[in-house]
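Sending over a structure as structure tokens; questions will come in a sec.
Of the protein chains in this complex, all but one are displayed in their positions.
Take a look at subunit A:
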């Protein structure tokens, strides 16, 4: 450890010796005066400045206000000595916040240190950006940081810091980071051989991907692959094993990243993921004595369960997980009980059938009485999530009972939740009224205004409720202790519906009035104003008690409060008008409230801020989560479309994006009627192709050759699937492609129905810089045809059977290349037509027959006749198929090739 500053040590010892606060203050003031004088004097050498800044920092940590010394810290940053620079940076980091006036002054020094050859200096600069990270720094330094992250020359410890520094800048100022443009390049970091870099990159990608799902979708397969390499293949160095668990931090992050995306459609990815999750679950079976080991293992396990729930709540893995969770919520360790309940709430919020959770209902109810408040909270959340019509009564009753002894911090949330559950699952009016009134009378001050507004809305809108509600509320009003919120509800309900119970013994008009008026005196002004309105309505409902009420109005005509005074005067004059017309009109029964979203729910769901991690689920019923899921999917699909559009003119500063539509390339066209050949070639990379097709199924192999003398790193291929064509790959190519070597990738293809697009394959790798290539795969409908042999009469019978009209298309076109009669026969049979001999009397003409197979769209018969005219260089092509769009498709396809290909 490096040497100490003696003056600092003495000072700290002094402070520690101060027995009382006054002494400490005295010592601090003395030191501050001393340092101020020294700074004013100037003329300090680097060591002295460093020492004084350190003393100031120590005082700062103790909680004293430090209002000077910032400039000295800034000066230290530009020192040539590392030890002084380091303290300068620490001073700036601790003493300045992002909007500090002087923060601007350090931007240049930071930039200089970012550019230094000495990596240790780079690190200091990165720390300060990550710790302060204001607007100014984000604007002027984000690019320098980005360079450090991606440069092959950067040391790994610098790149890690650069990744996280970018993360911090992105969270604070997302606009300075061109997240979408960086996507492909940043994603490749997931393949980095250094697990530390992968860890930091994953943190960064998690933030970027959440806001740019489509652009970052490539991270999905890479994350699965990395997890599989860690968990299944055990590919890691011992440094990264933490108490027998390999790099749990990275595992947790990758598992979380996958929860941001909808489940993958790709069968192989799904299988890999299944194996990973199953292995994690199996590993958790043996519990360890060691706390750290347990924690790390469980951290991964809980994240894996969350992912499993996200993928498919009905899966076998989720079933196993539910059993496991049942064990966790009775565990001895408080942390495990807490997480068990939390995860079970996630499960309950997503399940179709709540049975697996309901099994544990008694245990969960007991958790409300756990000795730890954090656990009690989770129990409450879970009960809220698992409530449905069948158990609502039990749960709500238990919650109500618990409300009396619940922590104050919890009560308001509990009241909201009870109110929501009561409303949502009530099957009898009586139960709703009883519970909600009981809730309001027990919870008292913890009841928000929303709750009683909602009760009034519901009673007004449900005729069947009104009489019972009036009767019950009157009983509450008559009890000696009645909370003001109940008086409000009582006032409103009796004013509207009091007449429904006026024949009930104990509820005649004067008794209703007296019950309310006995509480009048202890209410707030706002409630009194409301009650005056109730009385006014009473005059309309019960003319017989008009006298008593007018006395009250008369009295309040002189109230000090202007609102009460005004109401009393106005009501009085309306009530004493000669005609009752106005009174009756004004007091007409309230119309039902329009249906609206419950204010209770909106109160409960608060929104997350922009770049914070988004929740992958919300507590509550599965409907709430279904909606989220759908939103996620649609926003994903929408982005999908916009992306297609974008990729065509994509040429960003992110390495060299070599995107080409290779349709016009000679190789591609040939491959439409040949089964092997070269698909693509440039000076670095060659891609060869071999394929074979049997009716609706096909197999295709791509051979990637590295023509350079360097490794291709993070070699990645992604096939963009199209509708009705399923392409799967049993094994991804290795991520590193050595110089002058080849790797192959096999694809299984299935034609489900007629498709019209060509699938894309996107290849990216790093060789010096980052390259991406996007090419079309030569998989067209004709590949899924099987030639059939027909004789003349058979052919004509079918030709007739298909018929003309829409199903026939005939085109005449001129060839750009000389016509070769033998060549075109080969081409047509390459297109998988059987070339039929002796059907056409003209031997130059070609007649072909074939059947197209699809797994869901059935079979489609395809016939053709091609009449070349060698002299005029013209073709006439006639195609008939049993599907008119297929006819058009084949016409286009053959025309292109016949017109342009030299055979």
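Here is the rule we use: a residue touches a chain if its C-beta (ideal position, glycine included) is under 8 Å from a C-beta of that chain, and two chains touch if they have at least 3 such contacts; residues count from 1.
Throughout what follows, contacts and distances are computed from a predicted model.
Choosing from "AP complex subunit sigma", "Proteasome subunit beta", "VPS9 domain-containing protein" or "EKC/KEOPS complex subunit CGI121", the protein name stored in UniProt for the chain missing from the display reads "AP complex subunit sigma". Checked against the full complex, the candidates A:239, A:314, A:352 or A:581 give a single residue touching the omitted chain, namely A:239. Only one of A:18, A:66, A:107 or A:120 touches the absent chain when the whole complex is considered: A:120. In the complete complex, the hidden chain is touched by one of A:230, A:339 or A:465, namely A:339. Only one residue in the set A:296, A:368, A:477 or A:685 touches the chain that does not appear here, and it is A:296.
As for the chain not pictured, it touches subunit A at residues 1-4, 9, 12, 16, 45, 47, 54, 57-58, 61, 81-83, 86-87, 90, 120, 123, 126-127, 130, 157, 160-161, 164-165, 167-168, 171, 195-196, 199-200, 203, 239-240, 242, 247-250, 252, 256, 292, 295-296, 298-299, 302-303, 334-335, 337-339, 372-375, 377, 606, 612-616.
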